[in-house]
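A single protein chain has been removed from this complex, and every other one stays in its place.
What follows is chain A.
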Amino acid sequence: MVYLDHAATTPMRPEAIEALTAALAVVGNPSSIHSAGQQAKRLLEESRERVAATLGVDGIEVVFTGSGTEAVNLAIKGLWWRRQSTAPSAVDGGPGARPRLLVPAGEHHATIDTVEWLAAHEGAEVVVLPLDEVGRLRLDVLEAELARDAASVALVTMLWASNEVGTVQPVEEVARLTARAGVPLHVDAIAAYGQLPIDVRGLRRATDAGPGAGLVALSVSAHKIGGPAGIGALVLDRSAAVEPLIHGGGQQRRVRSGTQDVAAAASFAAAATAVHERLDEDARRMSALRDRLIAGALAAVPAARLSGDPDPSGRLPANVHFSFPGCEGDSLLFLLDASGVAVSTGSACQAGVPEPSHVLMAMGRSESDARGALRITLGHVSTDAEVDAFLAALPGAYAQAAKAGLAARATSFDR
C-alpha cells in the first residue's frame, strides 16, 4: 500500500517501538518512593527532558497528556478559567472582565469545539479572526482586536501550521503582538512539530515576552512524529497559570493528575529525538517530494487547484492539498484507496462522513471546491516510488470521480 496520509498518523519509528517495549517491561510508579519508583521516575524525567529539548524548554515545562487534543483543551480551558479568576473585577465576585477569546477561523476541531464549549457554558466571547486566501491569519485584524481592548482578552489561541492546508502561520508576529499586549498565547503545534523547528524559549526572548504573556503554551502530539498514539504534551511556560482539567494525585505541577505513562513518554522521547536529529535534512527531502507531487498532479490534472500557500516556504514540507472541482473528495478517496493509495479528504469526519471543509470555506473558497478536497501528506518513510504511484493513479481516479460527482447531483434515474 502507498500510504500518503501521514498527517493523520505516521508509522512508529523503530527507536520509539524499542523504547516503548523496553519500558513496558519495567515495573514502578514514578510517584512511588522506593527504588523501583525512582527508576521509573528517572526514565520518565529523562524522557521529559528529551522532549523538552526538542521544543527549546526545560523538562518542568513539559506536561504530558493523553493526546494532543487534551493538551489543547488544557491550554485553552485552563488558561481561560485562570484568566477569569485572576481578572481584576472577579475579586468582588462579579463576572470576569476578560471574556474575549481570540481565535483564527480554520482551526482544528480540538480548538473549535473547545472555544465553542466555553462560549456556550462559560460566557466566553469568541472573536473569530479571518484568514486570507492562502489560509493565513490576518494579522491586521488581530492587531486591531488587541488594540481595541487588550485588557478584555483572556487569551489568543492559534495553529502553528494548518493541519489541513499546511499553511504556516505568522507565529512570531502573533507572539510579539500578544507579548506587547500582555495577553497569553497558546499555539497548537501538533501539525508543525517534527517538520518545522520550534524553540519556545527563543521565541519568548525574541518577542520580549513578560511573565504570563506572549507564547506561554504550546501543544504537540507523539503519534504525528512516529511516537505512540495516546500521549501528547503541553509546553507550559513557568509563568503560565492554568486551571487543571483533571484533579487527583497532583502529578505534573498539579496541572495534570494521574499515574504517568512512563513507557509512552520514553517512546515519545525516542521519536522526538530521532526526528530532531535530522529535522532539516528530512524537511528538505520531504519538501522536494512535495514539490514534485504538486507539479506532477497539476500536470496530470490541470483543473486541480492547490490550496494553501503556493510559496514552498509558507507551507509544511509534508503537506499537499488540492481541490478537484466537480469531484466529491470521498469518491476520489475511494478510487485511490481501491488502487492502493491512501490519502485523506483532510477535513474532520463524523462517522466517516467528511464535512465540507470549514478551513477552505474560511479561505473564501466555494462549497464545490470544499467538497472536492484531497489532502496528501508525506512522512519520514515516504519515497519517490510512492509519489510516482500516486501520480499514476490520480488521472484515472479524477476522471471517474468527476463522472460520479455529476451523478451525485442529478441522476438519470430521476423521474
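Things to note:
Just so we're on the same page, contacts are C-beta pairs under 8 Å (C-beta built on N, C-alpha and C of every residue); 3 or more make two chains touch, one makes a residue touch a chain; residues count from 1.
Following the convention adopted for this analysis, contacts and distances are computed from a predicted model.
The chain absent from the displayed complex carries the UniProt protein name "tRNA-specific 2-thiouridylase MnmA", chosen from "Sarcosine oxidase subunit alpha", "Dihydroxyacetone kinase DhaL subunit", "Molybdate ABC transporter permease subunit" or "tRNA-specific 2-thiouridylase MnmA".
Considering the whole complex, the residue from A:Thr157, A:Ser331 or A:Thr377 that touches the absent chain is A:Ser331. The chain not shown here touches chain A at positions 330-331, 334-335, 337-338, 350-355, 400-401, 403-404, 406-408, 411-415.
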